[in-house]
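Yeah, one chain of the complex is gone here, protein chain that is, but the others are all in their spots.
So, chain A:
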């Protein structure tokens, strides 16, 4: 059943990619460009494909739930793919409100990327440790993911707004930062490529090293080690010998993965630039030229407005209820909790700036981008780097 469910996830992933093509076609199709408010045939097919993809992923989710006996949101793979699914779901809802295919062209790639990223982590069905055996946990995690996904729609809208509005004829801070954001997405793709490639070749290199408590330990790398752990000794033959060694308090394996991802990201980015002969954002710009800027701005704001209460409910209130039951106190200043608080404060600031200081348009779009970075930071860095109570032993 677990294998069967995985097929549905894969199908969903492919469907999302197909959906991207259709939404792209919807925008390129000039014949309908001036007829406002009525999405063309391409867009309609794109939407259907996306919905089928969503249902397929929902099937994956349900089957895996049945197979494991608990809601599949209890390790990094499960949570991340669920987040991807919620993003698609949020897009579908927002699409029905605003009918903008361009939003699909930007949201679906992000969702696909998130799902691909999540799939790089161990995919076994994990049994639940006692602290996780609570339905409140599942309510908390799913609501939080849905809230974050709705908030992430504002990132897609913000990105569209920036691609459209940042002047690409000259070099400015805005063009630079926009490229940095796009580079971040490209590096995620780099991570997916690198991990998949070495997983396909079954690469494995084992090390003995001295951990931060001064004890001997072992570590298995599944991608070649550019940086080795503290006082490492490679125990496999014919494996890549690390170029550097890290101090004991840094997790060399994770650093190594980051370096590989960034390197692959740079290669991809340089390649793109060489092919496009202009900034990546500049190449995207023509796709956005028919969009109504006020509408995109409005979509960004609405999604924050809709997502904020959902996130508050899931990420703070349900989280507190669960923490009270499982950890005896509703709040413990654990890094994951603190970052949920930071996310919440950030979006509160966003709403205040927008309402009272009139931060619309570009400023608001940048804020939406930063908000998404905070969400991803909480999902990725806090889980993998700043390990606390919540960290799902992802590798």
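Things worth noting here:
Methods note: a residue touches a chain if its C-beta (ideal position, glycine included) is under 8 Å from a C-beta of that chain, and two chains touch if they have at least 3 such contacts; residues count from 1.
One rule holds in what follows: contacts and distances are computed from a predicted model.
Considering only "Glutamyl-tRNA(Gln) amidotransferase subunit A", "RNA-binding protein KhpA", "DNA replication and repair protein RecF" or "Cytochrome c-type biogenesis protein Ccs1/ResB", the record for the omitted chain gives "Cytochrome c-type biogenesis protein Ccs1/ResB", by its UniProt protein name.
Of the listed residues A:122, A:216 or A:286, the one in contact with the hidden chain in the full complex is A:122. Within the complete assembly, A:339 is the residue of A:82, A:121 or A:339 that touches the hidden chain. Considering the complete assembly, chain A touches the hidden chain via residues 1-2, 67-69, 98, 122, 124-127, 129-131, 133-134, 136, 212, 249, 294-295, 298, 301-302, 305-306, 308-309, 312-313, 316-317, 320, 324-326, 328-330, 332-335, 338-339, 341-342, 345-346, 348-349, 352-353, 355-357, 382, 386, 388, 393.
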